[in-house]
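Only one protein chain is missing; all other protein chains are in place.
Labels run A and B following the written order; every chain starts at residue 1.
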Amino acid sequence: MTDVAHSNAAVLAPDLAGHNHDPHLAHHFDTPDQQYQSGKLAMWVFLGTEILMFGGLFCAYAVYRHNHPEVFEFAHRYLDRTLGAVNTLVLIASSFTMAWAVRCSQLGLNKPLKILLALTFLGGVGFMGIKTIEYEAKWKHHVFVGSKNKYRNDSLKGVGKPVDSNTEFEEEGAEVEPPAENKLSAHKTAPGAEGKAEASHEAAAKRSDVGATTWGRGIVDPNAGTPDEAAIRPTYADPGGLAAGVVPGHHGEMHYADLTDAQRQHVYTFFSIYFMMTGLHGVHVLVGMALIAWIWLRARRNEFGPTFFTPVDLVGLYWHLVDLIWIFLFPLLYLIH
Amino acid sequence: MSAITGPIPFGVQDTAHGGGHAPGDNYLNHSRGIKSWLLTLDHKRIGLMYMIGILSAFALGGFFAISLRTVLWNPGPARGASAASANAYMDLYNHLFTLHGVVMVFLFIIPAVPAIFGNFVLPLMLGAKDVAFPRLNLLSFYLWCGGALFFSYVLLSGVMESAFGIKWPGGFGLDTGWTFYTPYSTSKAAGAVVPATLGAFILGFSSILTGLNFVATIHMLRPKGMSWFRMPLMLWALYATSIIQILATPVLAITLLLLAAERALGIGIFDPALGGDPVMYQHFFWFYSHPAVYIMVLPAMGVISELMVTFSRKHIFGYNFIAASSIAIALLGFLVWGHHMFVSGQSPLANAIFSLLTFAVAIPSAIKVFNWLATLYKGDIRLKTPMLYALGFVYLFTIGGLTGLFLGALSVDVHLTNTIFIVAHFHYVMMGSTLFAFLGGMYYWWPKMFGRMCNENWGRLAFLIILVGFNLTFFPQFIAGSLGMPRRYATYPIQFIGYHRSATFGAYIMATGLIIAGLNLLHGMLRGRKAPANPWGGSTLEWQTPSPPPHDNFSTTPGPVGDPYDLHGIVEDKKTGEWYRLPDAGKPRTGPAH
Partner (left out) sequence: MLRLNPGTLLGSSPWLPLRASTVAGEIDALFDFILWLSVFFLVLILVLMIVFVIKYRHREGHENEQEPGAGHSTALELTWTIIPTILVLIIYYFGFRGFLHVAVPPPNSYEITATGRMWNWQFTYPNGYTDGELHVPLGVPVRVILNSEDVIHSLFVPVFRVKKDVVPGRYNKMWFQATVPGIYEVECANYCGTGHSQMLSKAYVQSPEDFKTWLAEASDWTKNTSPIGEGEKLYRAKGCSQCHSIDGTRGTGPTWKDMFGAPVPLEGGGTAVADEDYVRESIEYPQAKIVSTFGPVSAMSSFKGTSSNDIFALTAFMKSISKYYTGDLESLRVVPRSGKLPLPAGAIQSGQLMTQPSSNDPQPTTKPAATRPAVPEPLSK
């Protein structure tokens, strides 16, 4: 009975118990330690939810990579390993400065704390800067998301895209045009250019046949690329749309020419996953930077010390998580082969 | 405690411990002005604000339900209707059922019990002053409002387009079904899919943060003496719910993000036209949305456990089994999502495993029902309005659970899935059960919230009307569904007209009952008889504080914290009907339940 009353002393009698308390102690907690532990618990649980959120993307990555290993091997070569590696180092370094900052706040070393927080923030800036350079290169070379990706192929909408055209990067501006329109206008307006237009049209028609069934006339398996209905494998053994392609017995690098038509359809998927993963991670870096800026401002006001360092500690945990996720992303995306 | 002999009334101020509350000072009138509500950190006020929002959402979803049932009164558009008007007729229905589902699922039934009762009674039951993170709690509420704003945009865009022909960006209304199945939602639907998914995304974060807050509160703010197995079962249920919210909602968040990106940019993860896999979307979606079903029903079960004890005047039967079954349902609930996809073409092996796990979830549910029955046995049962809802819950939940057996059995499910048998099944579980528990909880804690009692006779009448209306609405759908009536059909073959008209008729009856129940609550809040601190003779800690509670929840030491359902020593004054406790009430004694 007495221990119950004791434990609720702060709860029950704020006027008596509240005066000599730590100013950071919220009214509904008994002790600073209880408050600190609550924050810590909540932060860990929150980090768990973050991991689960990325987990969905890792799942999508695993499924597509498992089903199209050669596509991933081919497409990942668009990514710049050097920049990725530098970014990894930048993040690890900033994680180190962050951990050091947490320690400084616990020891009440306010000046080093401010410097280390600033350094961590700069690490974030550096990371995002390098990321921007990488994204810009993707944009320039038409391997961005959505319609800014030359490998995208709208097969079911009757708008095929000649992904295997032999144009160089410089010519790709024209290639982004939907070929169905090219073809139609070629028929009407430029009969002189029949040969070239016909060729690209033929390729487009072929491509769209792969995805869309030839209506009213048998079925073309988009995965096997064969019109042979008997060859359609049981769906459960080999889910369509995710069917594992034939892995050619090559030992060198994967080239576009090594991919089958069905595999080429999934090159775009790699870029989508890449941009979703790194984009979501980038948003987390930005949030982390905002949080660091916020505790830097609080550190300027000398708020932290051996009795109160919870915010620094929690932001530190968050920043380590952001770092950790990148440490998984880097090899999964950049170091496939 | 001073040595008092003889009965002690509940909720008296204990000045000896410095409880410095003026008489009549409570959380409702502690501070005044709209700002003191909008910026409040008091969990009770936040709970009430949730209640206003969530009940508005319920009214809106109910309006859609009544409208769509009205459309289904006739089997189709009038004879000789032009193609355009027939399409408009079907589109209207499609928008109505989608909006009904989205509003009810995301805005009403997922947050209903945790956000209203969880917020209001969880700290009270713990004898705590507040949840662990009051600011985060307020943020959750505003996130809920933000999500609701997005849904309002969806609704208004539909109204603008159809009534005034004004196009808003993003599409109009919503016609995808609440499941947003790709590729229809990403490439074909006319509805405002992106605003709707972003709204659900934001609501997801509201849900995550609420769950986080409750977990931290239950872990850190339990008073000394309240071990895990001395927590009220409502807290076990809320804890299990919070686990699901924390573990499943992030997956929904990423899924909806991908869906919005698919719709806006065409990223090709789910759209088969771009090389994506629509079945993967279903896996992702149901990984959240099946556990979400338990987010809806678990806290409702917690409410029922409380009601059963208080109104049977008897200790809960099988406390440990009920508590453990909550956790078992929460964990098993994560492993059964594939049973929504038995006919989607996933492998028979996966189907077999998901089917087995689905049946495994049936066991803890059955355990709960039997334990509640055993709680009634040899009790002293008082059929107050909340208890009627609890008994109604048991009846409807039993039907909902038993019809689940049909759907868990693989071969039978092939025939029944995607028919209105499913619609009937999940309405029995989600609406019949959760709504009844919700209403029971409203009538149970209403005196605590507002300090006034509701009219018993009107409450009982409303219960009867709702019960009859509910069964008229949904029972015929079991039969029509197994006869082959698919769900989400705007038009239907003439042989189903009897079932559909019964359902529509029942929906009107149910709406009448709900309106009566709501008016009764409102009347009770404004004009009802003053409520004592413990109007029902409840044994959990929230009944020890005055009604309505003071700003800081407790002016006297709550406790002693022993067995939460020990009714020994809580006695009724036979003349006045007031409840008192004897000095030794609730003292920890030797017994099997802790």
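Rule of thumb we're sticking to: contacts are C-beta pairs under 8 Å (C-beta built on N, C-alpha and C of every residue); 3 or more make two chains touch, one makes a residue touch a chain.
None of these values were measured; they are calculated from a predicted model.
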Looking at the full complex, which residue from B:Leu307, B:Ala490 or B:Leu521 touches the chain that isn't shown here? B:Ala490
Per the whole complex, from B:Tyr181, B:Phe201 or B:Trp579 the residue touching the absent chain is B:Tyr181
Can you work out which residue in B:Lys224, B:Arg313 or B:Arg501 touches the chain that's missing from view? B:Arg313
Candidates A:Tyr78, A:Phe96, A:Tyr135 or A:Phe328 - the one touching the absent chain: A:Tyr78
For chain B, residues in touch with the removed chain: 82-84, 87, 90-91, 94, 175, 177, 181, 183-184, 187-189, 272-273, 276-279, 312-321, 342-345, 348, 351-352, 355-356, 359-360, 362-363, 366-367, 369-371, 373-383, 391, 394-395, 398-399, 402-403, 405-406, 408-415, 417-419, 478-479, 482-484, 486-493, 495, 563, 565-568, 589, 591-593
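Following the convention adopted for this analysis, only the chains that are shown with their structure count from here on.
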Rounded Å distance, chain A centre to chain B centre (Cα mean): 34
Residues of chain A that touch chain B when the two form their complex: 1, 3-8, 11-16, 26-29, 34, 37-38, 41-42, 45-46, 48-50, 52-57, 59-60, 63, 145-147, 152-157, 211, 235-237, 239, 241-242, 265-266, 268-269, 272-273, 275-276, 280
As the complex stands, chain B meets chain A at residues 1, 17-20, 123, 127-134, 136, 183, 187, 208, 212-213, 215-216, 219-221, 223-225, 246-247, 249-251, 253-255, 257-258, 261, 264-269, 272-277, 279-280, 284, 345-350, 552-561
